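Let me begin by handing over the structure; questions about it come next.
And now, chain A:
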Amino acid sequence: MGERTEKLIERFKLEFERVGGVFIMAKKDQILPILNQTLKVENAEKIFVEKFDEELSDILKQLDAKQIITQAHSEKQLAEVDASITGCDYLIAETGTIVFIHNEKRFKSSILLPRVHIVIAKSEQIYESLEHVFEKMDKKFDSIFLVTGPSRTADIEKVIVKGVHGPQMVYLILI
Partner candidate 1 sequence: MKETYTPLRFKENALRFIQDEKRRANLNRAIHHTLSKRIEVVSELPDWEILRQRAHDIRKEAIENIWHYIEIFEKKATENGIKVIYASDAIEARNQVLEIAKRINAKLCVKSKSMVSEEIGLREFLEENGIETVETDLGEFIVQLAGEKPSHITAPAMHKSRDEIGKLFAEKLGVEFTSIPEELTRIARGFLRDKFLNADIGISGANFLVAETGSIVIVENEGNAGLSTTLPKIHIAIAGIEKVIPRLSDLTVFFKVLGRSATAQRFTSYVSLINSPRGQKPDSPEEIYLILLDNGRTHLLKSEKLKEALYCIKCGACMLACPVYQTVGGHSYGWVYPGPIGSILASAQLGLEKATPLPFASSLCGKCHEICPVKIEIHHILVWLRHQAVEHKRTSRTEKLIFKLWLFAMKDAKIYKAGAKLLRFLKKIGIKPSLKAWSRTREFPQIAEKSFREIWEKELKN
Partner candidate 2 sequence: MKVALFIPCYIDQFFPDVGGATVKILKKFDLKIDYPLEQTCCGQPAFNSGYWSEAKVLAEKFLKIFRNYDYIVSPSASCTSMVRVFYPEILKDENTKEITAKFFELTEFLTKILRVESTEAEFNHSVAYHDSCHALRELGIKDSPRVLLRNVKKIKLLEIEDGDRCCGFGGTFAVKFPEISTEMAKSKVDNIIKTGAEFVTSTDSSCLMHIGGYMSKNGVKVKTIHIAQILANF
């Protein structure tokens, strides 16, 4: 990993944690225990897992969970899920933002409906700013969703409460 990437990761971590996200660096073989531990802490039994590459998919099959869904048949079903595990397209260091571009396997309701959202990302996905991401991105994109920390509100006396309509916790596991 280059020095530049390391700096970007550091910045991302700082910003992401500042908005209330949980950042975890992991090697491939650590993913399973970390995920299991996280699911346990969050008391998550029903989980949704996005389609990953074969290697990751194999790992994720071994998760300790009562029920693993890989294909949601309805949004109602997703709404009953405790946690979702998804990938992402880019990370933005400057703001601690995770970028999701919609496509057949990546979609918004799996990000927003469950109580806990766990994102698995790779260090080469990290960019300094949104400007850089926009430059890099194909302009013919489908819809995009930018997520910066958990769902939050300050509508009651300016007290910040997490998990209004979207997830209460967002984890980012960086490989």
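Selection rule, in plain terms: all candidates are chains of the complex that A comes from, given by their letters.
Observations on the model:
The working rule: a residue touches a chain if its C-beta (ideal position, glycine included) is under 8 Å from a C-beta of that chain, and two chains touch if they have at least 3 such contacts; residues count from 1.
Just so we're clear, the structure is a prediction, and the values are computed from it rather than from any experiment.
One candidate from 1 or 2 touches chain A in this complex, that being 1.
By the touch criterion stated above, chain A contacts candidate 1 in their complex at residues 15, 18-19, 72, 75-76, 79, 95-97, 102-105, 107-113, 129-131, 134-135, 139, 141-159, 161, 163-167.
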